[in-house]
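Excluded from the complex is one protein chain; the other protein chains are retained at their positions.
We just call them A, B and C in the order they show up, numbering each chain from 1.
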Amino acid sequence: MDLTWTESQQAFRAEARAWLTEHLAAWREAHGGEHAIRSGDTREGFAQHLDWERDLYEGRWAAVSWPEEYGGRNASLWEWLIFEEEYYRAGAPPRITQNGIFLLAPTVFEFGTPEQQAHILPRMAAAEDLWCQGWSEPNAGSDLAGIRSRARRVDGGWILDGQKTWTTRGAFCTHLFGLFRTDPDAERHRGLSYLLVPLDTPGVTVRGFGRLDGDEGFAEVFFEEAFLADDAVGGGVLLGEEGQGWKVAMATTGSERGLTLRSPGRFLATVHRLIELYQANPRPDRREALVDAWMRAEAYDLFTLDTVTRLAGGAVMGADSSINKIWWSELDCDLHELALDLLGPDAEREGPWSKGWQFALSGPIYAGTNEIQRNIAAERVLGLPRK
Amino acid sequence: MDLTWTESQQAFRAEARAWLTEHLAAWREAHGGEHAIRSGDTREGFAQHLDWERDLYEGRWAAVSWPEEYGGRNASLWEWLIFEEEYYRAGAPPRITQNGIFLLAPTVFEFGTPEQQAHILPRMAAAEDLWCQGWSEPNAGSDLAGIRSRARRVDGGWILDGQKTWTTRGAFCTHLFGLFRTDPDAERHRGLSYLLVPLDTPGVTVRGFGRLDGDEGFAEVFFEEAFLADDAVGGGVLLGEEGQGWKVAMATTGSERGLTLRSPGRFLATVHRLIELYQANPRPDRREALVDAWMRAEAYDLFTLDTVTRLAGGAVMGADSSINKIWWSELDCDLHELALDLLGPDAEREGPWSKGWQFALSGPIYAGTNEIQRNIAAERVLGLPRK
Amino acid sequence: MFFGFDDDQIAFRDAVRDLLEKACPPEVVRAAWDAPAGELDRGVWDQLAEMGVLSTLVAEDAGGLGLDERSLVLVLEETGRAGLPHPIVETATVAAPLAPEVGGALVASDLGGPLVPAAADADRLLLRDPDRPALHLVEPDAVTLTPVETVDGARRAATVAWRPTPDTLITDDPAAVDLAFDRGAWGAAAQLIGLGQRMLDMTVAYVTERTQFGVPVGSFQAVKHHLADALKELAFARPAVQRAAHSLAVGAPTRARDVSMAKAMASDAAWFVGRQALQCHGAIGYTVEHDLHLYMKRTWALAKAWGDPAWHRDRVGRAIGI
Partner (left out) sequence: MFFGFDDDQIAFRDAVRDLLEKACPPEVVRAAWDAPAGELDRGVWDQLAEMGVLSTLVAEDAGGLGLDERSLVLVLEETGRAGLPHPIVETATVAAPLAPEVGGALVASDLGGPLVPAAADADRLLLRDPDRPALHLVEPDAVTLTPVETVDGARRAATVAWRPTPDTLITDDPAAVDLAFDRGAWGAAAQLIGLGQRMLDMTVAYVTERTQFGVPVGSFQAVKHHLADALKELAFARPAVQRAAHSLAVGAPTRARDVSMAKAMASDAAWFVGRQALQCHGAIGYTVEHDLHLYMKRTWALAKAWGDPAWHRDRVGRAIGI
């Protein structure tokens, strides 16, 4: 056990910190100052954030852990952690490219052909193609295997029919990755295929709608006899094999690049803002809760160091990711709930904390509800009987 | 809505308070002072508490809500509440006759013949017959319908075989009321009968064992070809009809005299001791938790007033009793956990709080675990689908 | 001892419930989010005024119903259940008994906090004197409003700038100011119970109907337990609010303590129910297109207004000697 950073890691941190400080300031100034920057989940804000994403790409910070040929730095997981920590410490904004980089890219690395990788990844890193996820449907939420959207094989492509929903930032993205039923006779998680769909495909309609906080962060995507040409995406629109969509989609959900390895930097940054809020107006009746919040964020950081140590040693992420997801999502809610406590009557005002609270509430719901995560932890980690 | 007590209720309270003060002091003095009194769940303590129970009976306080002919005062539910409040406020001890008076007696009132009532009830109130409950078995805990102990009809009585366990104070009692399978071909909750069994019946063996706090508060009861004569209990050993034991046992579990209507006085008294503990050594980091504890005990009192108002108006207690049980049992644990917090390093010492904590931990388990109570609340109060 | 309601009180509650079901469906709450300042629709408000609800606490000889808080508590719970966007607590609970002359006017107030709901829609403003314990009743043209964006758009909140003058004064008795605040806090508590009930009812209906994995979502034990806990918290907070109604009505010496207990418990219970409701709805509830957010955001606002739970717990603590 050695909890110190190497010199090269320290240099990496210093470089990231310097770049972020300088470029964040420049970006904000270019858009009229920090207060003029809207949420990336609004149409206006999305455009502002695109500038930021493209600047990140120019600086080769868009996807540090990727190979250099795709726009990354070939950074180790440790460096990725360092970058994320610096990113949140600097107060940089949530990534509008996140669903592509964290959810689609790991799958492309594992299942994509070299052609697909060469086409998709650099354009994703450069924020030229903006990807949203098309998994959920009106009747397939927690029960993803209930997917009904269909893709029918035709000459030179697929005909898509059906509806996706709760597609984050769908109204502003250019492409969708999603699961479609390609074998109409198969049931549940069989007969699904993982397809890549440009959203300007004729027959595809996108309707944005308001998330809990009112921002247009969600979309419904309708497919009506939409013809998806095999070459609509460079390297081909089918990711992995036909009929293997479930396996393809699930293979990387717990992977080291997957969403479940959520950066501790985000929560450490939040808890430090919380400490500042407290210091400005100490409330002894909330002091212990704040200590607890700090410890839980710190514990999440330590748990992540432990995980990354194991991954760096060749282990693969397993069902442990279930308790990880429960921990950070409930921590995020509690951090913001505590902030609202500290704000007292001002908690009612819309502001960063109130927005953050509403955002945090999605944590226990999306990417597998926490109820499902608890089932997974009990069944796959502890080995309790399924039924 | 009128939250004042009538003059006669106030007089009843004054009488109870005066009697309890005087007689408690006398009882303690007779046994060598408060510190010499052992728990009623030990052999030595049980004998001490028998004196107290018999004194209560002499004063007609053993079962105030019963008809006068059985040793009661025909008291209303309101007076019963007042008495209970005074009982706990005075610091009087837990009732070793409780399982008879609260669990068996309501059933005898509803299903017993006049002969059974005349024989059983006065002897129960007088603490001549001491009743323990024989429901649970090694393989029938939460799932009471899994009972395997059998009673076989023979000429003039029954032959009992099987085993009961977790029988509270079984090693010190004289009689057991329990469910036995009288129809060997019936399954689950069919074919059970409710029988009354003197524990000195040949073939019945009782073995006491230690509860969590080490006191011999539990017993296993073994039945080996034990012949239970029909007239072993005056009025007959079968309560209700043969084969209807489940119905008989369940009919009164939610009744107005049932265990679920647990006296708020107990928790109000505990929270007042807790306030004294805090005042002696204030701990600002626990102040809000103590306010919360006080409010929850107070809310339990108000909820009970609401329930009694409805019962007094002719309503019957329904599935509401499930949330009632969850509330008081979790409150009791939390009150004692808070006391241990306030005691800090002294929490490790055995003493009233540590004993009370260990006792409180049984609350969420017995009389239907809180998991089962939550199922009941969801299914029977909210109407959620069983399966 | 009778901890319940008489037939008249139940009938009053039922009448208001019927009215609100017809005149204050979710669309009316939603419309209040969007209506320009000063243009809050008064359809349901006028009907409540006509029924006498707004002057429940006003003496009969002053044109009111001459009833007390025990007759109002169930009615206020219904207004919470409906998510009524109008400031009925400020009007009927706080202003009416203090200044019966306001009649059926819509009264906004800063007594519950600096963010004044429906300030731009009000006929009168009941304002706390900035310098001393006193209350003023002020005309809309004597104040300057600054709209504030808050979590619940239907609250239509603004801050108010104004100057007290002797002729706007309606009381400078500190006890009367305290009583007015307690009435407001209690009114908010009653509404919170109703909001909690609404969210619980919506969720029970949703999980009974919604299927995943081939079964109703409500058949999963985890969902059952979430909602059983929601039911429990609400069921134990409600009597606290009703007891506070009694304490206000009879002028009990424990009034402040009882109101604070009511507000703290109702705030926490409704907040908790909201969390369970959102979680059990899942993504469907996490949009502004679904009605759940209307009631959840009102809950968040009311839980913090009129003294947040920590403030009220502190007051309870002082009352019980810690």
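For the reader, a short list of remarks on this structure follows.
Here is the rule we go by: a contact is a pair of C-beta atoms (placed from the backbone, for glycine too) under 8 Å apart; a residue touches a chain by one contact, two chains touch by 3 or more.
Model, not experiment: these values are computed from the prediction.
Summary of contacts with the chain left out: across B:H23, B:R73, B:R169 or B:R211, the touching residue is B:R211. From the set A:R43, A:R207 or A:R287, the residue in touch with the chain omitted from the display is A:R287, counting the whole complex.
Listed residues C:Q47, C:T159 or C:Q221: the one in touch with the omitted chain is C:Q221. The chain not displayed touches chain B at residues 136, 139, 141-143, 146, 165-166, 209-212, 214, 218, 283, 285-286, 340-341, 343-345, 347-350, 354, 358, 361-362, 364-366, 369-371, 374. Mapped onto chain A, contacts with the missing chain fall at residues 1-6, 9, 78, 275, 278-279, 282, 287-288, 290-292, 294-296, 298-300, 302-303, 305-306, 308-310, 313, 320, 322-323, 326-327, 371, 373-375, 377-379, 381-387. Touch with the hidden chain on the side of chain C covers residues 220-222, 225.
The definition used in the following text is that only the chains that are shown with their structure count from here on.
Chain geometry summary: the mean Cα position of chain A and that of chain C are 38 Å apart. Rounded to a whole number, the gap between the C-alpha centres of chain A and chain B is 54 angstrom. Chain contacts: chain C has residues 223, 310, 313-314 touching two or more partner chains. For chain A, residues touching at least two other chains, in rising order: 285.
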